[in-house]
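Removed: one protein chain of the complex. Kept in place: all other protein chains.
Let's turn to subunit A:
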Amino acid sequence: MKPIKELNPQFLESKENKQHLIDYLLGVADNYLILGQRLGELCGHGPNLEPDIALTNISLDMLGQVRSFYQYIAQLKGDKTTEDDIAFLRKEREYKNVLLVEQPNTDFGYVIVRQFFFDVYNRLFLNALQQSADETLRALAFKGIKEASYHERFSGDWLKRLGDGTEESKTRVQQAVNDLWIYTDELFHTTNADDAMIASGVAPDMLQLKEYYYDKVGELLSTATLEIPEVEYFQKGGKEGLHSEHMGYILADMQYMQRAYPDSKW
């Protein structure tokens, strides 16, 4: 796909632009890291063999995706920072993932709903990112898009099966939808860095796809015979580094090895 805009070759010579790009990339990449970590927790705990393998496969895809983003950030920084430093040695406030991906694996219904809400967004995002003015991001988007459509098919299929399943599965998955719905709006929240990257054509303007996102999600929920919750407000904060109580536990788990054995490698 052709980029919407060509990037001015001097673009990254500006310190401010570079910092904005790094901040923008962290906002994208940290979603993959934290969701990948959450899914990794399920290894060996899936309800049966196929979903167990699928969830860990998706986790691996997310971690693969995040490595490429962190490697790019490390390259932009141009100092001694490595992908491992970025993944393991930041403090909670420095992670820019949305609140949705850090929500716990309460039950299989929650896992599927969290995944579906993210997958629909992620495929739209990667699709649009293929037209980024930044060559590296175009390549990463191109590589990630196919995996993302498998993920969406998997979580969407399970959502239908659970919603249109037994009374028990329906009640529980509806509860998950109700609880996680308030975190969907944040996917479209933009920071100052995001706005700068949208203006320069590096980042897609996801706000333009928001209506389409909610249509897609709503369509599947109704196929799954589930209700779209009505909420008074949407929760946000993760993209600005303000996380829910769950984040500290994730980081404690994830960073333990690197802090106990400094400089160990992935």
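Here is the rule we use: a residue touches a chain if its C-beta (ideal position, glycine included) is under 8 Å from a C-beta of that chain, and two chains touch if they have at least 3 such contacts; residues count from 1.
Please note the rule applied: contacts and distances are computed from a predicted model.
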Among "Acetyl-CoA C-acetyltransferase", "Phenylacetate-CoA oxygenase subunit PaaJ", "Cytochrome c oxidase subunit 1" or "Glycine/betaine ABC transporter permease", find the name that the UniProt record gives to the complex chain excluded from display.
-> "Phenylacetate-CoA oxygenase subunit PaaJ"
Could you tell which one of A:I58, A:I73 or A:V120 touches the chain left off the display?
-> A:I58
Among the options A:N17, A:Q37 or A:S68, which residue touches the chain absent from this view?
-> A:S68
Consider the whole complex, including the chain that is not shown, and state which of A:E6, A:E50 or A:E168 touches that chain.
-> A:E50
Which of A:Y24, A:F88 or A:F154 touches the chain that is not shown?
-> A:F154
Which parts of subunit A are in contact with the chain that was left out?
-> 50, 53-54, 57-58, 60-65, 67-68, 135-136, 139, 142-144, 146-147, 149-150, 153-154
